[in-house]
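Only one protein chain is missing; all other protein chains are in place.
Presenting subunit A:
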Amino acid sequence: MDEEPERAKRWEGGYERTWEILKEDESGSLKATVEEILFQAKRKRVFESHGQVRLGMMRHLYVVIDTSRTMEDQDLKPNRLTSTLKLVEYFVEEYFDQNPISQVGIITTKNKRAEKLTDLAGNPKKHIDALKKAKDSTCGGEPSLYNSLSLAMQTLKHMPGHSSREVLIIFSSLTTCDPANIYELVKTLKALKIRVSVIGLSAEVRVCTVLTRETGGSYHVILDESHFRELLMFHVKPPPATSSSECSLIRMVFLFSLPPGFPQHTIASISDQDAKPSFSQAHLDSTSGGPGLSMGGYFCPQCQAKYTELPVECKVCGLTLVSAPHLARSFHHLFPLEAFQESPLLLHHTERFCEACQGELKDKSVFTCPSCNSVFCVECDLFIHDTLHCCPSCIHSRSAP
């Protein structure tokens, strides 16, 4: 109770049958099954990245957030909207961390219409600001799947064929108010190879099932907040590219701030007398925002257009501009760390401690790295696969001699 002072009071919450969670259940077997499934799903994220699959590394993703009346429901604390926005914020950060050369846009839908919160862009900051602002907005009316999808489609259909086009819908309502037959739109989406995934906040809705099945996306319904988070994180990993997506050689330019011999990125300093604030190309387009004048920035090596943020496609000459760390960070998707082998603890008499955290192994199963045979606990296994992407023990042994 002390840890979460902001949480709603017990009596404000909905009716919950808390005692049933504690039930040792022999007859129903449901609870156990679901937990088993959840655990499997946790592991699945690790497993699925296996094999040499072509991944759509350059992603263009629109996140559609339902902000209809149903988002005021308090089954997620404090309510669905706040909880969702917070998780999406986290998702955006995580997304750019894992997919640095990808872009995200956010659409909200309420009162039977859809609005663009942010355009497709590669900078997390802007999105997060917009999301923070959206927390104060009110929810109302009904969402419209049709309108949000067609809005997303208008932008996505112009994206190059080698990038993956995706829409992720966070759908709280059980109904949608559409101006036309949505199944026609689904056909168009399918033709345009736009993948639509849905995370439902309340229950399975038929139209979403069809939508995701047709477009090749996934459809999940959350059980609770932690499950919600997991489902969102599931979308952080780049999806396998469809076999029909184009293969094209793209010219990409790495921009460095150093060494000074390649002064594409110049940071104006006080000592630099010649420095003048200038407009960034990106700011010329956007009507909103500040004055758009800035001192530093990246300059396209081909046409000298200036950009304040990367990655971006040059507005003038169409060159893809990235920085080296961006690409490096996408690299691990191509050579994922192999899954560790799960085995019951009893078989490991020699190993008493986790190789990574040095904590005592207590869970009923442990995980072994197939290449260096080090033993890890569940938590470390997840951490290694989700964040580090390399086995600490392997690296250690390699660098030692």
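Here, a contact is a pair of C-beta atoms (placed from the backbone, for glycine too) under 8 Å apart; a residue touches a chain by one contact, two chains touch by 3 or more; residues count from 1.
The definition used in the following text is that contacts and distances are computed from a predicted model.
Trainee: What does the UniProt entry say the missing chain is called, choosing from "Nucleolar protein 11", "phenylalanine--tRNA ligase", "Replication protein A subunit" or "General transcription and DNA repair factor IIH helicase subunit XPD"?
Mentor: "General transcription and DNA repair factor IIH helicase subunit XPD"
Trainee: May I ask which residue of A:T138, A:Q154 or A:T175 touches the chain that does not appear here?
Mentor: For the chain that is not drawn, the touching residue is A:T175.
Trainee: Just name the one of A:V205, A:V322 or A:I384 that touches the chain not displayed here.
Mentor: A:V205
Trainee: With respect to the chain omitted from the figure, which of A:A121, A:L145 or A:I384 is a touching residue?
Mentor: Answering carefully, the residue with contact to the hidden chain is A:L145.
Trainee: For the chain that got dropped from the picture, name the residues of subunit A it touches.
Mentor: Touch with the absent chain occurs at residues 14-17, 20, 28, 30, 33-34, 37, 70, 75, 142, 145, 174-178, 181-183, 200, 202-209, 213, 218-223.
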